[in-house]
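First the structure, in the form of structure tokens, and then the observations on it.
Not every chain is included here, but those present sit where they belong.
Per-chain numbering from 1; labels A, B and C assigned in written order.
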Amino acid sequence: ACGTAGQSGGTASGSPSAIGTVEQGFKIGLLLPESKTARYEKFDRPYITANVKSLCPKCEVVYNNANQDPNLQQQQVDTMLTNGVKVLILDAVDAKAIAAAVKKATGQGAKVVAYDRLAGGPVDAYTSFDNLQVGKMQGQALLDALKAGGDPKRGPIVMINGSPTDPNATEYKKGAHAVLDGQVTIGKEYDTPDWSPDQANTEANGAFTALGAQNVVGVYAANDGMAGGAAKAMQNSGVKAGTPLTGQDAELAAIQRILLGTQTMTIYKPIKPEAENAAKMAVALATGQAPQGTTTVDNGTSAAIPAQIITPIVVTKDNVEDTVVKDGFWSVAEICTPQVLAACKAAGLE
Amino acid sequence: MSDPGNAQVDPRLLVREQGFAGYLGEFRRRVRGGELGPLPVIIGLIVIWIVFQSLNDRFLSPQNLSNLSVDIVATGLISVGIVFVLLLGEIDLSAGAVSGACAAVLAVLSVNQGWNAPAAIAAAVAAGALMGLLHGFFFAEIGVPSFVVTLAGMLAWTGFQLWVLGPNGTINLPDGLVSSLTDTYFAYVAAAYGLAALATAVFLAVSLAGNARRRAAGVPSRTVGDIVFRTAVLAVVAFGAAYVLNLYRGLPLALLIFVAVVVVTDFVQRRTKYGRSIFAVGGNIEAARRAGINVAFIRMTVFAVSGGFAALGGIFAASRISSASQATGQSNVLMMAIAAAVIGGTSLFGGRGSTYSALLGMLVIQSIASGMALQGVSNSVQFMVTGAVLLAAVVIDSVSRRSQKASGRA
Amino acid sequence: MAPVLALEGISKRFGAVQALTDVALEVNAGEVLAVVGDNGAGKSTMIKVIAGVGPPDEGEIRWEGRPVTIHSPGEAQALGIATVYQDLALCDNLDVVGNLFLGNELRHVGVLDEVTMEKRSRDLLNTLSIKIPSVRIPVASLSGGQRQTVAISRSLLGEPKVVLLDEPTAALGVEQTAQVLDLVERLRAQGLGVILISHNMVDVKAVADRIAVLRLGRNNGVFEARATSQEEIIAAITGATDNAVSRRLRRAEEGDT
């Protein structure tokens, strides 16, 4: 039972590049980045596991969560390889930093599917939403809401970005700026360590005090957790009711806020198809088939990575039912707690 | 010591002059000796306020001060519990995680299980106390160092928090008792002033009554001038705060609760047998044991108290943003709670401190945070400035203590 | 009448050191028993055995005739044993009053009654004629002798039946030493049993009724104080009639002649 899998493996089935067969089953490693956001353990993991099981009943999905720590994720890649994993479905904490681990994995004969975030290094396939696009959609939604109320520059907006130590936060921020710069007046802008809702609350309070609560015309919050902190600050410091507020992740709490009118929008990423793609790609790679992609992307290391990019969806009061409810992301029963019941009725959710 | 009626006075003891001159002399001696108590930190706080105000004139606006006074509450309550543990010379690394876990318990019980708010709050606080008791058990009875126990607790309760919240993550708290903890302001102008008046009156009455008892027993008592001076200082602070708060939305309930907690816990620490035992264990555990104090009991209950206050802090944190999530109590909540206690003057080595330090330290920390938020500088600069200001605030204190050490008291 | 406190066959070991081996001892009410012995003879270890601070590995303790086990200082105090430890064991962060009443605080509707405690502290210290700048300063800033007096005063606050004094006068000035010896005599007169450990033979001979000698962790004889000369006791302590003390004496005599 010794190690250099790369040299010794790879001849298990008829196909020259196959490293496993559906008949015998093989191990697929699933590496997710964190658990502070609800989606990973509630949706991604079960969806992927289920999809793999239906494609390859004997396959086993080994799961690790890196808790937002790139070094830990690298160790988890090592452990996966030790564990005899043939294909990695990898949602990188730090897409750039993971490149070395990806290289090591492929060097040892494993295949890598970049999931949700385009990891660096020689990845074999990619399926995701576009983070830059997410930021742009948030920005656009905010801009639209501002324009609906008049001149978008009639007052300052407040931007509450994600963690400065999270590379993905930089992408959202970039996307949002691409849309908003020049179109609106950014009164105050914050990066929020650890995406902390409490911190966001303090920041929002500070901004409202500095700018004058009644002057603020919109708030950009990079995700729903921080939007929660900001929403409470808006209520407390007397920001005009109905002032636009963005979010991301389609958390249950955010959907409820949207229905209640204290948040304008959130970004819903339909995880089901993404998970389905990932499972398909992983099984295909292991059995020596070429993964199917609708397009190709370039991550700097590999030029033509087959990719399936899914467009995220902006959720507002009007399309809650057609998006998260329809997809079974949240059930009406979950959303319409007694407090939200009236708003649910008004929005036609029943 | 200035009671001339007492015979057994050491002739070397420097007797203070009567009246104002005496005050001044005493004060000068203390400045030289570094026995200024919290004064240096208060000066540091005032400097911070002046600097931020000069950078942004909204800093000292009633609105900002009012927000600040509510923002200190959640972490401040955790810090109160930490003070208890620090007095023992121990540390509680689990406080943040416990606060998050208990906030999650509260949210699940009240939203998902439909408990009514008071019951859910009680259950959450009880859960926190129980978690603390468990730490205390492993520490006091098994002998695992508190650092390791509470580190293990930090991990385990974080896991528990994730598990309780389940895959749904954030849970919004409905408007109601929990939200109103940080949402309620006594806007009625008389409320704040009335409380300030009450506090001043009670303080004066207690001081005078105590003095009378002391004089009757023939032990040294304060001069009337001294009592009047102290009462006056309290009155200025209380009425000043009331005035400012009334300019915005009135007296915040959360602040009232926090201050009440600080006053009561300080009283418990200083004026009850239980509190005295905590100081004794923190000062010299062997002496405490030999004096017949049940050291294990003190240790276990102190960790339970810390857990309970952590839970309470978590509830206020959840109340502040009307939701409990996986992020509640995470990040640097723990560090800030410990830092507040230490900045406020509680020793990490046990036996010295007071829960007032939680209040004072949180004011320093939150003033910096609020000032930075008002400025809206980039994160890297913000981190650096926060570090520097934190250091500067404590340097004043340390320099004065240094002269204390030089004069042989340390 | 049974002795108020009796030890029998007490042994105690620390790691590789056998500190006490099969030690027996008894003290009667109204009696002062001096325990003397070389440094490291095990005197303090024995005190700690009785006080419940370091229970023995083997052996029996009898209190007023019946066997007892003393597992904690609290149990010893409950029996009526008050102890002044050689290493004092004061809380440096508490003031004099706090240390005096530690574990036995006076209360007034649940709240510490500082006024009464302060008054009683001052009275107590006055009877031992000790000058302490203030009963409200932390004991950390007291002189060695002042700390010692605080520790002695502490033991008198309860209503003990037996008082254990481990070198109580070691750090005391001449006057304070005389006060403590007076005190020991007063305690005896009140019918208490007193165990006094001291290296000062003059003091021991002045107040003790009987003198027990420990040597290398074992009993090395019990002497009637009145009937025994200082030289005999010193010989029992050092295990030799020719010792540094006797040599000094001889030299001094030779020098004088």
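By our rule, a contact is a pair of C-beta atoms (placed from the backbone, for glycine too) under 8 Å apart; a residue touches a chain by one contact, two chains touch by 3 or more.
Keep in mind that what you see is a predicted model, and the values were worked out from it rather than measured.
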| item | value |
| --- | --- |
| Displayed chains are single representatives; whole-complex counts | A x1, B x2, C x2 |
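To be clear about the criterion, only the chains that are shown with their structure count from here on.
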| item | value |
| --- | --- |
| Relative to subunit A, chain with the most remote C-alpha centre | C |
| Most central chain, Cα average position | B |
| Cα-centroid distance, subunit B relative to subunit C, in whole angstrom | 43 |
| Distance from the mean Cα position of subunit C to that of subunit A, given in whole angstrom | 73 |
| Inter-centroid spacing, subunit B versus subunit A (mean Cα positions, whole Å) | 39 |
| Subunit A-touching residues of subunit B, taken from the complex the two chains share | 56, 58, 61, 63-64, 67, 71, 74, 111, 162, 166-172, 174-175, 183, 317, 320-323, 325-328, 330-333, 369-370, 372-376, 378-380 |
| Subunit C to subunit B touching residues, read off their complex | 51, 53, 72-74, 77, 83, 85, 88-94, 98-99, 102-105, 107, 110-112, 114-116, 118-119, 122, 125-126, 131-134, 136, 141 |
| Complex contact set, residues of subunit B against subunit C | 1, 8, 10, 12-13, 210, 213-214, 217-220, 271-273, 276-277, 279-280, 282-284, 286-294, 350-352, 409 |
